[in-house]
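Apart from one protein chain that is not included, each protein chain of the complex appears where it belongs.
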Amino acid sequence: MNSKLNVGVIGLGRLGTVYAMHLAHRVPNANLIAVADLRESLAETFAKEHGIPKWYKSHEDMLNDKDVHAVAVISPTSTHKNVVTDAAKNKKAIFCEKPISLSLEEAEAMIDSVDKTGSFFQMGFQRRFDKGYIAAKKKIEDGVIGEPVVLKSSSRDPFRPSLEFADPKHSGGLIADMGIHDFDVARMFMGEVKSVYAIGGTLAYPEMKEIGDIDNAIINMNFENGTLGVVDLSRNGVYGYDIRAEILGTKGTLKIGYLRETPLTVLTKEGVTHDVVPYFMERFGEAYYLQIKNFVDNVLQDNEPAITATDAISALRISLAATKSYKEKRPVEIKEYHK
Amino acid sequence: MNSKLNVGVIGLGRLGTVYAMHLAHRVPNANLIAVADLRESLAETFAKEHGIPKWYKSHEDMLNDKDVHAVAVISPTSTHKNVVTDAAKNKKAIFCEKPISLSLEEAEAMIDSVDKTGSFFQMGFQRRFDKGYIAAKKKIEDGVIGEPVVLKSSSRDPFRPSLEFADPKHSGGLIADMGIHDFDVARMFMGEVKSVYAIGGTLAYPEMKEIGDIDNAIINMNFENGTLGVVDLSRNGVYGYDIRAEILGTKGTLKIGYLRETPLTVLTKEGVTHDVVPYFMERFGEAYYLQIKNFVDNVLQDNEPAITATDAISALRISLAATKSYKEKRPVEIKEYHK
Amino acid sequence: MNSKLNVGVIGLGRLGTVYAMHLAHRVPNANLIAVADLRESLAETFAKEHGIPKWYKSHEDMLNDKDVHAVAVISPTSTHKNVVTDAAKNKKAIFCEKPISLSLEEAEAMIDSVDKTGSFFQMGFQRRFDKGYIAAKKKIEDGVIGEPVVLKSSSRDPFRPSLEFADPKHSGGLIADMGIHDFDVARMFMGEVKSVYAIGGTLAYPEMKEIGDIDNAIINMNFENGTLGVVDLSRNGVYGYDIRAEILGTKGTLKIGYLRETPLTVLTKEGVTHDVVPYFMERFGEAYYLQIKNFVDNVLQDNEPAITATDAISALRISLAATKSYKEKRPVEIKEYHK
Partner (left out) sequence: MNSKLNVGVIGLGRLGTVYAMHLAHRVPNANLIAVADLRESLAETFAKEHGIPKWYKSHEDMLNDKDVHAVAVISPTSTHKNVVTDAAKNKKAIFCEKPISLSLEEAEAMIDSVDKTGSFFQMGFQRRFDKGYIAAKKKIEDGVIGEPVVLKSSSRDPFRPSLEFADPKHSGGLIADMGIHDFDVARMFMGEVKSVYAIGGTLAYPEMKEIGDIDNAIINMNFENGTLGVVDLSRNGVYGYDIRAEILGTKGTLKIGYLRETPLTVLTKEGVTHDVVPYFMERFGEAYYLQIKNFVDNVLQDNEPAITATDAISALRISLAATKSYKEKRPVEIKEYHK
């Protein structure tokens, strides 16, 4: 435990940069020794600015680097299969940002390759590292709300993504892109999902019809244990980034989330006003840090991964089933997606 | 407008007593001149205590009383058809507490009889008279949230009703009994429902299986105009009476409801604590008053009824469709319930 | 207990009307049998509208009426001494709205006359009947916050009164006019005040300088038992009627009050917004009802008055001491105002 883990970050997009900064400056037991990005000059600039000794254009070159013991895969989802498979072959410990893949076949192939080489593989779902969700889990374990019977989870983005980014070919569509976090939360609190039924519509941004996507959806869920759940998703939370969850039990209920970003309340003739959490980095910045720190600790301490490949695939199956339910206007059993 | 309306109340149960008290003491333009209840001594005692000149055992006798110009029908749902039909024949103005009936055929028969005689008929759905719901409606009309796209409505009772009361034969089952308020709210804010899909379970009170009912349900809704909705219902809001609604629009969202009953917050080492609204009379007491006052005013001023027979039947259809959806595990179109 | 109390209301101003309505329509054991107001036609109109059998121009005539057993004195403060003294001579039970008087000599004379005739005398301080203050008192008695050590009480009006009304000759000035409620609250929670120190200024409405009054003040208090308190008063709570109190103890703290009137929260790009309690009748309407009902019950049941003449005089002494402290820029001992 007193040695440090040499980590490389693959992909320096918005989130890759955040993880790289945490690994470079904040995670106590990590050495960020390399970054890779197809935009090589970006990788070089970032490395020099943060005192990171190596940079690469291709992920293969980084994976061939014997000094790199672990990699954080934050590259586009479409590259995950190749990168993770290559990383597994090179026996790196792997952290993979969500979603594991848009395709169940690809995801299963990735897991097979990881299983074959015995590589450590931990999935990224940062809500599991948010103190609200953690405290809720603890309260349930302590019996505070009795038996959980209903899960409600809601995600709203403050604006729609670019049409390029939102394109279902790359994003998987609204239900997969946004909902995968809520589906993971659902499993975290309630167990496995048995079936889903989804409704949706393109209601706020007509231009999203051009790319074949919706901007609002509601998905209800029957869990294997008989309990119930509902997820609602929206691209038009124009007032702010609004992430909430609630777990109703037989003896009480737990509400997770908050709205106000700045501890200031303004009272005038127009009423009482405060601001709202602007976006995901304000809401989950600390959770991203804790998540990558947890990965580093788990590798160094030979712990089990906090979030497994199975978690990744289970959430993916729910996404796919819910998307199909919306399209086919019928309830869909998750077992349709089991081998 | 300067004469008063002579009103009779039929049914002196929990809610009938409340309406009778309002009519006797608070509604400015009402004279409560008679009460009727099959438990005649109860009617007599109540009448004497509140200075009401007449009391009856049978509703027929009250309806034959020429001095009674209007009646509030607060008797058990199963009696609504007979009472309302008789009241219509006697040309009384009629206020009818929800639900109009558990049966669509009965409800339609009642409406036919009212239409035939031209009697004034106003339905009771007290949430429409709550200042939260009214203010939300106004904000939407003022364009504050742009176009409404998603409706969420949630109702939780602090305890389960007696098995006798909850028996679906009398109550219509959880979805009808509790949900009818939410379905009315849904129509109030979003328009007509096109289809519903319901899931549910007996998750908190196993003894409710004996009477064939569930204690939790989630119902999602497609509206005719393409927008979306979800209602969740629970008998195990054991922490208090928790009624919430939210209307998400393209420019913002509106959240209706409150939790704290007493304006006191307690801060100790155990955390920050406050109480919760105990039950419906604390939450909607004022709305019940405003609703019956509105009925009186509308009759005296020849206004249209604030809530019509059509509203009653539309909410009933949604209840029936949602109940069928739960039972048949499939989405149900509301048009299955149109003639 | 099964007979009713025949009550007369003296003074049909803003608050007198409210009490009269409650006595006429809501208080179960009261018969409002007479009203008196110098504006006789107003008294007549009000009486006829509410079915009150008698009306008077002069309070003396009402007090001579043998059918009147109890009176609520809601006339201008400057008349209290004459009215209460006359009521005591006529052996009426007396409810007197705050403040008892602006002059300690007058107040003591009133109490002497009441003591001499043994009349029942109950003072009005409606905050003592608000469920927030009541619940706080109960929590303290239950030991929830240990020993109370600091009292904070804050009162803000949403606008300044008319200059005529605010004139210190009639109102006693800001500190007496608004602060008397807070001083009573202070005594209710902490015991007797030993000394006060007040600062103030005419900061929002320069025109109040013309009448020689201030619009903001802060008064701190040493209690006899060594504990501490602070009251802040403002005429420029322009956002709403804002009444708060806090009692800090050795094991926790209690916060009394609320801001939001309508259970609706609006979330748009401009932030999260809700309304505010507009004015005192929205905040304390129910407390006024409970207060006058309590008076009626106490008279009928031979109970002790809930709020005594001593309470009235003690709060008056604090008002006078605080006003003097502000003027003389020095701490003032309450005992300067004891005989």
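Each chain gets a letter, A, B and C, in the order it is written, and its residues are counted from 1.
The working rule: contacts are C-beta pairs under 8 Å (C-beta built on N, C-alpha and C of every residue); 3 or more make two chains touch, one makes a residue touch a chain.
Since we're looking at a predicted model, the values are computed, not measured.
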The listed residue (A:T45, A:N64 or A:T268) that touches the chain absent from the view is A:T268
Cross-chain touch to the chain not pictured, restricted to C:S3, C:S162 or C:T250, is C:T250
Absent-chain contact - pick from B:V83, B:M123, B:V238 or B:I256 | B:V238
Which residue of C:Y239, C:Y258 or C:F295 touches the chain not shown here = C:Y239
In the full complex, chain A touches the hidden chain through residues 25-26, 130-132, 135-136, 139, 144-145, 251-258, 260, 262-269, 275
Residues from chain B at the interface with the omitted partner, ascending | 238-240, 242, 259-260, 267-276
Across the whole complex, the chain not displayed is touched by chain C residues 147, 149-150, 152, 156, 197, 199-201, 203-204, 216-218, 220-222, 226-230, 232, 234, 236-239, 242, 248-253, 329-331
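The rule is short, and it goes like this: only the chains that are shown with their structure count from here on.
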Chain A on chain B, rotation in degrees - Cα superposition, rounded to nearest 5 | 180
Counting C-beta pairs in contact, which chain pair ranks first?
-> A-B
Counting in whole Å, what is the centre-to-centre distance of chain B and chain C, each centre being its mean C-alpha position?
-> 39
Between chain A and chain B, centroid-to-centroid distance (C-alpha), Å | 42
In whole angstrom, how far does the Cα centroid of chain A sit from the Cα centroid of chain C?
-> 58
Touching two or more other chains - residue numbers and ranges from chain B | 251-253
